[in-house]
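Everything below concerns the one structure shown next.
One protein chain omitted, others in place.
Letters A and B mark the chains as written, and numbering starts fresh at 1 in each.
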Amino acid sequence: MSNSEKDLAPLLQRDYTEGFVTDIDSETLPPGLDEDVIRTISEKKNEPEWMLQWRLGAFKRWLKMAPPRWAHLHHPPVDFQDISYYSAPKKRDLLDSLDEVDPKLLETYEKLGIPIDEQKMLAGVKVAVDAVFDSVSVATTFKQTLLDAGVIFCPISEALQAYPELVKQYLGSVVPSADNFYAALNSAVFSDGSFVYIPKGVRCPMELSTYFRINEMNTGQFERTLIVAEEDSYVSYLEGCTAPMRDENQLHAAVVELVAMKGAQIKYSTVQNWYPGDENGKGGIYNFVTKRGACRGQGAKISWTQVETGSAITWKYPSVVLEGDDTIGEFYSVALTNNYQQADTGTKMIHVGKNSRSTIISKGISAGKGQNAYRGLVKVLKGAENARNYSQCDSLLMGDQCGAHTFPYMEVKNPSAVVEHEATTSRIGEDQLFYCRQRGMSEEDAVSMIVNGFCKEVFKELPMEFAVEAQKLLGISLEGSVG
Amino acid sequence: MTEITQHYLDQFNAASAGLAGRGLPWLDDQRQAAIELFARSGFPGQYEEDWRYTPLKPVIGKLLHIKVDNDIADTDISDYLVAGLDAYRLVFVDGRFSPQYSDTSGLQDCIVMNSFEQSVARNPELFTETMRSEVPLSNGFAALNVAFSTDGYVIEVAENVKLDKPVEIIFIAVNSDLATQPRNIVHMGKFSQAVIIERYVSSKQTGAVVNSTSRISLDEGARLGYYLVQTQANDASQISSVDVNQGKSSWFGCYTLTLGGQLVRNNLRVSLQAEGAHCDMLGLYNTGGKQHVDNHTTVVHAAPHCTSRELYKGVLDQRSRGVFHGRIKVEQGAQKTDASQSNNNLLLSPNAEVDTKPQLEIYADDVKCAHGATIGQIDQNSLFYLRSRGIDEKDARALLTFAFLNEVLDEIELEPLKQSMESILAERLIADE
Partner (left out) sequence: MLSIKNLHADIEGKPILKGVNLEIRTGEVHAIMGPNGSGKSTLANVLAGRDDYEVTSGSVEYRGMDLLDMEPEIRAREGVFLAFQYPVEIPGVTNMYLLKAAINSVRKHRGVEELDAREFLKLIKEKAAMVEMKQEFLYRSVNQGFSGGEKKRNEILQMALLEPHLSVLDETDSGLDIDALKIVAQGVNLLRSEQRSMVLVTHYQRLLDYIVPDYVHVLAGGRIIRSGGKELALELEQKGYGWVEDQAAA
């Protein structure tokens, strides 16, 4: 029986176990977006006036903008008046203790394997968690422990109350309110997200993590995350996302801003597992995200690691502006598109400072009818003496219906810069599979092993507890393969 | 509508009645459709993704005159010849075919046309057959070319014919501020073989613009070596569009050598349409002053078992800028494709700039595709090594730059052309600084 043309994609198929709906009373604004909606959101959060004005300013700019069309993505236009911009579980006051969290919410996070009980650990490690449910943060763990070390980790809505000056100083300083269409929308309507502040010289004592969950129907999630690392500090931050299985597409448009001062290091890891839609391409999250970090001082380092397995549409380019001398930017990415998923993702590395260095490792896996594009910009400005970049973008194709695309842009204005880009395309060969099977491994294990080998350079950048989840997502057995 | 667009529309209205081939209904229709498209679209702008790195100002920033009369300027052809190159020769002066400088005697089994006027007079059926097929009007430049073109070379190499000598076509710009619109066609019959050298030169300081199109098709087993050599003066500009369709097991070797011009934008599109087709695309650019060289290449793998290889190397000095945009597209079903693409750049000056965009778009899984791009400077270790052996820095730099370009130079199979390129480069690299 000859089946050398056989489709390997089903071997990557997995059930979306996070697709359940939590039955909880929510207060949800009716669909639609105008100034009143923005005023209502701001009022609900009891925001200072400048925050409201900032939102309204962004909204005015947004009204004049059009969604970007340059990405290698195809989807029907999003009706922005058909989305609800705010939804929160009822009866929520500022919580002093986790005991007051609605048990249904606790149960939800339990089911997702997210420890919002401080006694529980993630993969044997203590991790502080901020749990964002639709438009609001419902719980943040280890707040006090962290405060003792001087670290602020709280919902951004709370930070606006408790540390308004800090927020005002940095919000929009990396991603301006009208940076692009989706960032402007987010700036106008963002509801919650995490705020992290690491003071000078502090090494954050544990991993911080935010877990995003969309639950309500017809609701968009627009979270905003701001991380500020003062001189010589260090933080590792993890982000996870899931949503119920629904036939409608839902919108997620987040903004993440990172600020690293002199000698500071921020490591930002994402495992994105939004609902990808079913095998016929129905439903799924539209994920339009703006993530950018600024290495403001000499020797600062920002490292993005992402594993993108979910979402019907992914549009995101976590970037680093290397402003200081001797700064380092890194981007490690695994993006998987199966069935009808589409991803257009990559990074921007903007070299401003002298001796700034950046590394880009991108691994795209396309299966089924999935379309996977890497898009990246490496820009070396005139003053960036001795800037260095190395980019490597590899694609793995499984089946003859999918697509893998690579769109690197390199703009160099300094002759002492060295910029290198390499890309290859391969597939899981029948001969590789047969070889593994001849050594006694099942076909599924062989595919997993090969995919794992392909992604290895990225997985090794993930914190251990996230590497576990990432590999599970790719249907990979773990043993001995990481490290 | 901008003033510039209106300027060209006015010229068309004034000239159209006298353009060669007037009265051939299909040609009149072609011209009319093209000028209407141009009126609608105008010139491409930098907000368009495909043109974002191309500053078109030298071309569209001034109101150029389009030559519609038939006068041929006098010029000294010997200034433009490549020493030792033995070839059949077609010469166009300011876009007009010049029989006086051309020499195709002895060229057999090959149909050559040069100006529309002569071709219509000699054999209107053949002219119609060759030129009629739809020209893809991808942008305002292509549209202008079709609307105004009156001259250009057409070469049809018959089945199984192997040309004994290369065919050299020289386009010379002599008069100032002229825009010329050569429209060229090459058709290679089954298993035929030829080498074509298309050269663009200018007498100093003309500010002339050439807006050329070349359509090339290769039938089964045909082999064509095609050289596009651009050595015009530094104030002349060119927009060139080369469109290639390859049949089964054909070979197309394309050499784009750009040393001159203020703004040179080369659009090269190769479509591999049947099994076993192979193309090699080599590019070399060396610029200084405020030159801008923009190579925009697309290879479409539309059939299985085709291979393509692309290597572009550039050296940028002073305030010049090099742009490379390469795209490999592997269509669904084009299994067993083997495609590679690489672009390497050397920046010699703090004010030079390179923008490179190598792209892969792949819709088939059993393929081997790789691309790479580098931007860097002369290796300091090598420089030091040479200096420590007693070579002065300037010579050492020239030597290393030369070595960098050698990878492409070595592939030029026409020895006289290679030597001519080498001597231009040598002169420049030593004269630098």
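Annotations
Note that in this section contacts are C-beta pairs under 8 Å (C-beta built on N, C-alpha and C of every residue); 3 or more make two chains touch, one makes a residue touch a chain.
Worth saying up front: this structure is predicted, and the values here are computed from it rather than measured.
Taking every chain of the complex into account, the absent chain touches A.
Note that of A:Lys111, A:Arg203 or A:Arg437, the residue touching the chain absent from this view is A:Arg437.
When the full complex is taken into account, the listed residue touching the unshown chain is A:Gly453, out of A:Gly32, A:Gly201 or A:Gly453.
Considering the complete assembly, chain A touches the hidden chain via residues 1-4, 6, 426, 429-432, 434-443, 445, 449-450, 452-457, 480-481.
Here, only the chains that are shown with their structure count from here on.
Chain centres here are Cα means. That of chain A falls 44 Å from that of chain B. Here chain B touches chain A in the complex through residues 49, 332-333, 335, 345, 347-350, 352-377, going by the rule given at the top. Within the complex formed with chain B, the chain A residues making contact are 70, 72, 382, 395, 397-427.
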